[in-house]
Structure formats: C-alpha cells, structure tokens
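Below: one structure, written as structure tokens.
Heads up, this is only part of the complex; the chains shown haven't been moved.
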Amino acid sequence: MVDGRLVSTFYKLCRTPADLLTRSRLIEETTRAGSGVFNIVQAIGSDAIMALMIVSKALDQSDPSKGYFPRVSRFHEFVAKNDLALAVAQTDVKGDRMLRPSEQKDKDLYLRVVEANEKGVVVRGAKAHTTQAIVSDEVVVLPTRAMTEADRDYAIAFSVPANTRGLKLIARPLVEAESAMTPEEGLISSKNIEVESLTIFDDVFVPKERVFFLREWEAAGILANLFGLYHRFTALSYRQVIAETLLGAAKMMAEQNGTESASHVREKLAHLIMYREQSRMAIRLAALDAVKDELSGMVYPNSLWANIGKLQSNTQYMSSVQSLVDIAGGLVSTMPSPEDYARKDIGPLMKKYLAGNAKMSSEERMNLFRLIRELTGSMGGLLAPAMVHAEGSIAASLIALAREYDFGSSKALITKILVEGTGKGLKHKPRARP
Amino acid sequence: MVDGRLVSTFYKLCRTPADLLTRSRLIEETTRAGSGVFNIVQAIGSDAIMALMIVSKALDQSDPSKGYFPRVSRFHEFVAKNDLALAVAQTDVKGDRMLRPSEQKDKDLYLRVVEANEKGVVVRGAKAHTTQAIVSDEVVVLPTRAMTEADRDYAIAFSVPANTRGLKLIARPLVEAESAMTPEEGLISSKNIEVESLTIFDDVFVPKERVFFLREWEAAGILANLFGLYHRFTALSYRQVIAETLLGAAKMMAEQNGTESASHVREKLAHLIMYREQSRMAIRLAALDAVKDELSGMVYPNSLWANIGKLQSNTQYMSSVQSLVDIAGGLVSTMPSPEDYARKDIGPLMKKYLAGNAKMSSEERMNLFRLIRELTGSMGGLLAPAMVHAEGSIAASLIALAREYDFGSSKALITKILVEGTGKGLKHKPRARP
C-alpha cells in the first residue's frame, strides 16, 4: 500500500525481517516463473530505492536543506503507483583500475557531473552491464565505490526516464535466443531472457527533482555498499533458483541414465544440493538477523550472512556445473537436432537408440540433454560470468569479509587459552572489536 | 525442572526451537570454557535420552505392554536429579564391514543379547570410541545401524553404571598430555582433554529396568538416526568453537607477522571465517526448523541443515588447518622450548630474535606458535580423525543427504521448462516426493 493504493510487493519498503523474507520469496517465485531467468526490473529498482531512502534520510538529518529524502520518497511513490520497471546502472567502465575516478586520463571513465545549476545537473559517462535498461521505464544511477574529496563530482545518484535525450543503451547481442534454431534448442532462452546494455550518458540533463545525492563524496561508499547489500540479498534469492535448475536437471538425468545409486553420482548430487541450500541458508539468516535503521525505520539484510552466501554462490558455480555435466554425459554436446528427429527415416532410429527409461520418453530425454547444453553453452556464456562476477567480484568480497568480521570472540578465546595455559597475563588484551 | 527440582539445562527436554538454541549455546560456552575441548558427558547422554524417549513412546503406543517409555522416563529423572555424567557407546567394532551383524564369523563383533529372562538381559560385544566413559557414572548403549530380522539380537539399547561387572573400559593413551613437557607445550591439553575408550561388554547383566529397547530390529535404524541427529546438532555446537580456535589463532598470528593486509592472508582468513560461520548457520536453522514429534511433544533438529552443517565441518577441517599453518609459518614446528627461554644465556637472545610486534611480547608470541603446534601436532592426531569422522563418515553423510533430499521443486522446475519450452506435455509428471 502506497498512498492508499495497492502496489507491487516489490515496492513495499522492508520494515521487518518478515518483509525481507516475503520479498525473497517473491523473487524466488518470479524467477521460477521465468524458468530460472530473473525478472530484475522491479527488484533492483526497489533495492536502489531502499538504499537511497536510508542514506538520504541520514544526509537530510545533518542538513535538512539538502532535501534528498523527500525527493527519493516522491520517486518511490511515483514508481510504486505506476508499477514502473526500473534498471539500475552502477558499475562504471573504470578505465585503468589502479587509478581513482579523478586520476583517470579520460575524466569520463567514471560517470560525473559536468554542470550543475538550480534546475538540475548534466552528467557524462558510461555504466557497464545495466540489466534490462532497454525494457525499463526509468534508469536509476548510483555511485560504484567509495570516493575521496577529489572525486566529488563522481559522487552522484539520480534517476532519468529510459528515453531521456543523450542516454544511449547499447544492448549486448542476444546470442542465446539467436542460436536456438528450434524451440528445443532454446528451451529457456527462446522464452525468457535478460539483456544487458552499455549505458552511455552523453551529457544527459537530470532535473533537480530526480537528483538524490550530489557530490556527497563522504557517503558514496556507504550508498554503494548499502545498495550492494540489498542487491546481494536479491541475488541470493534468484541464484538459488538457478542452482535449482542445475540440481533438477542432474537428478532427472541420473534417473534417465540409471546411475542414481552410483556412489560418485550421489556425491555430485549432494554437492548440487549443498550449492542450492547454502544460498537458502544465507537468505534466511540475512533476513532474520536484519539490521534496523532507526532513522528511516527500515531494515537491511545482515551483511555477514549475505556475504558468505554470495561468496559460496560465486565460487562454487563452476564446480556445480561440472557436477551436472559429469552426471549427464557426452550427449549434452552431441545430441542431434529436433529437425532430424522429425524426419521419418531418422526419427525412429533416434527413438530406438536414444531411448530413455520408464520415467521419460525418448523425446523428453533428448530435450533434457538439450536443456543442459543450453545451460552450459549458449546461456553458459552469460551465466558463468554472471554467477562468478555479478554483484561484485570474489576478490573484493573476500577482502570485505575479512575486514568487516568481528574477530572479538575468537581472539578472546585464544587469549584465554594463552593466559590459562601459562598461568600468566597477556601484554595486551584483545578487545571485542579490534 | 524435573520433579520440582532445578536440574542441569543439559537434561531439559527440548520442546521448542528455543530450547534447542539454548542447548546449543550451553554447549558452545562450556566448550569455550574447556578451551575448545568439548565436555561431552552430559550433552551426549541427553542426546541419547531424547532419542530414546521419542522412539520408546512410539513403540509403547503400538504395544503398551512393552513399557519402554516409563523406564526411559525414570532413567531421565534419575540422571537429571543426580546430575550424572553419561557416556554413550554406539559404534560397534564391526569386523568385516561388508557383512551384516549376524553374518560375521565372530558373532560378537556387534554387541548382542546372549541371554534374556524376566530379570533382564546379558550382553556381549564391544563398542569403539566411547568418549569419557572412564569418568562417567553411566554408560548408555545404542544400536549403531539399521537391522534386519536376522539381526534382532543386535537391536538393543540400555544403560549400566560404569562400574558394572564385566564392563571393561580400555582407554586410549593420553598422547597430548604426555607429550607436553612444559605447560606452554600443552596449553590446551595439559588442562583440558577428553579420553576415548574401547568399551567391552564381557557378558554384562542389564536389569530389565534399564533395558530401553530389546530386539526391536525394525526400529533400530530409526533410533540410531534420531540419536545421530541430536548428536550432530550437539557436534555442530562444539565444532564451531574448534573452528574459532583456528580462526583466532590465525588472526592473531597474522597480526604478529604483520601480514594481515596481504591479499592471500585475507583470503585464508575469509576461508576460516566461513568455516566457523557455516556451522553457526546450520545450528541456527536446524533449531528454527526443528521438527515436532507429536506423540512425545519433543522437537528434534532439522536433518537437512544438520547434515549440511556436519558435511561442511567434516570436509573442510583439513583445509582450514592448512590456512592456519600457511598464515603462521615454519616457527610452528621449529620454536625452541620454554626451558631454553628461561636460561639466562639464551633467553635474551630468543627474546631479541623472536620479538613480536607492539600487540604481543616475545613470550606471548612464542606461545601462540606453540598453541598452533599443539593444534596441528599432539592434538592434531585426535582432532583430524575426530573432525573428519566423528558423528558419522563423510561417505555415509553424502549418501544420506542425496537420499533424503526432497527433489520435488527442482524436478517440477525442470518439468515446467521442458513443457513450456517445447509446448508439449511430459510422459510422466514428477511428483513432489519421488
């Protein structure tokens, strides 16, 4: 309910752990409806709005004249009432990755404010990997990282309609759909697919009403991380359904090959079960241990559980695919086409020689192989980079996990052992928060 | 509270998820008090009692004349009131592992009833790895596995005082404590240690009042698994503290070596964090999703989460030790003795050359190395087999996980993809529970 009207659950602001769980369940079911393809266009937008609300509330608190929060609230109301589709553009193209935004040779390699006046701002730059912008109503822009004062022109957040002058969406080619010569060869992607774009802001004007965050360099990292946290929670919710496709395909393939009870097949199924369920564990606990932002009354997911879940999802995707491929066998890549099966001279021979068992017809079994081909082939070129990289790199997540972790109880335990074991005191007492 | 008297929380029967969480927290804190060594003597006993209560209630339900439940209840009351220490002997010595109990050449290689009359039964056999029986008041015996009718004499559960005639406890040598020539070389084990025994029943008489389960071959597997489930939950609760010792030692060592911010050190710390926190995730969810046994009113931990947690704890222990050893460096094995440090001619040189940084004195730093030596050395010979094997083998757990898992939603998802993708129906609809 926004302003007395029923709105999409995606746009319900999360105020309790239960809200986060409902949100997760919604993402899960819509991803299942999309056959494992996540329909991102409202989920990512609400991730952004919730992060913006918390940060803008805090900024306005210290300086009410900024007026960020009312603008974010009006934007929320606008998109909720109209049930709009939103894309979020965050990752800059970055240029030389060892240099900060303001140190780049070409100053535009991170998106920045090139002009600002009473009416609004003009921005220039490009964001990579913007999902579904080409079918969205609005494109929300967020800063990609923490900034220094020198980078202040890069610390900006706003939203513009997708058809704004100067905004150019260069979509990736739809390899998955194009490569499916028959429906059977694109069981998922001929019906469901997401498209990413390179999103170029070629001097785009943003009216003040849609500027949510301007030159707030000190808060850029906070905003980036908070959005990242909401979005990792969202990601776990759809990633577990992708894991479910691997698991279901592996299980049905093992049944077809009659190898279900082989010890090494069971081990691989157990691996796939764990791959899926670890995401579900992280979702549950990230919601249950959600943190309350007192100012806004909103909750955000617990970062320890979200990060652990995300890291497991990133690092174990490829080995999970290997488990599936190992169970399925070589027909994944060598299965003849449905068109040959349709021929009178060949079809019956294929039926005879590629027969499944009592649980499936030859045709269904062939399609199961084709589905695995799709997951590891045409869609694999999308899924592998996405599952390894999307929502932040593995290296960055490992650093964050080690840096944010509270080593207090573990250091206290070692200290106790050293003290009790020797009967002597320690030089320095470790504190709960080092 | 039992019979109006305050009793140990260990002997409180779990009736809600909160009870399980309290129980876990108690195990965690007592293990921390034991410097990572689990004080098992009441925890494992209550694991056994709770499993026996549920199973005996069900058996009495179908045939009240059996009278198992009242006996289990009186036993519970007895141990709770007197706050007794209990050992549980479950794993038989097994002989040829490819043969069932009744098929063994020597019929005693699984514990069995050799005589039964109105007064009680006489049992013979041996159980391996019974922890702390030598300091317990009672030894509870449970069947180790599912049985066939031919194995009925092996399907028995009971309890006897540890000093019963014919009961022989052959303890393992206490290598950890013996090898510590100074307190510093046995920081943990010179103060805290558990002792396992080979527990031999050389024709031991068990009075009827203490026979909880007799020739109930059909229920032997259920009892074995239910105890296993409670005990895996217990195990996760102490295992996370062992993980905490690895983590704390690694973190303090990294601080001492000044390598905290090295990328590969952070990665290893993150690995150790995940090793600990995955157990905590499993504990939380196994309690929250506990299953209610309607007949007894008791709850038992959720087996999916308990099994996943246990598998992670088993399979990743050695790589976690590797992370710790990698961070610490070679002084783990080459550190000179505290006795040399105490000498006037050598001590100052050791102090100079093995100096730590501002956070620790040389002496504390040396002891930190010695602690890691203890964890990987003298205690390693106990910990490595225990962390890999205790509470059931990895291979058995993988089989159980794949067999018990509900593949329903994953198969339904694949079915939906095949149907929608081709526009055709499937030959056989997978059901939620295959």
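By written order: A and B. Residues from 1 in each chain.
One rule holds for everything that comes next: contacts are C-beta pairs under 8 Å (C-beta built on N, C-alpha and C of every residue); 3 or more make two chains touch, one makes a residue touch a chain.
Keep in mind the model is a prediction, meaning the values are calculated, not measured.
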With 2 chains placed, the number the full structure-file assembly comprises: 4
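Keep in mind that, in the parts below, only the chains that are shown with their structure count from here on.
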Chain A and chain B: spacing of chain centres that average the CA atoms, whole Å: 37
Complex contact set, residues of chain B against chain A: 32, 35-36, 183-184, 186-188, 190-191, 241, 244-245, 247-249, 251-252, 263, 266-267, 269-270, 273-274, 276-278, 281-282, 284-285, 288, 304-305, 308, 311-312, 358-361, 363-364, 367-368, 371, 395, 398-399, 401-403, 405, 407, 409-414, 416-418, 420-424, 426-428, 430
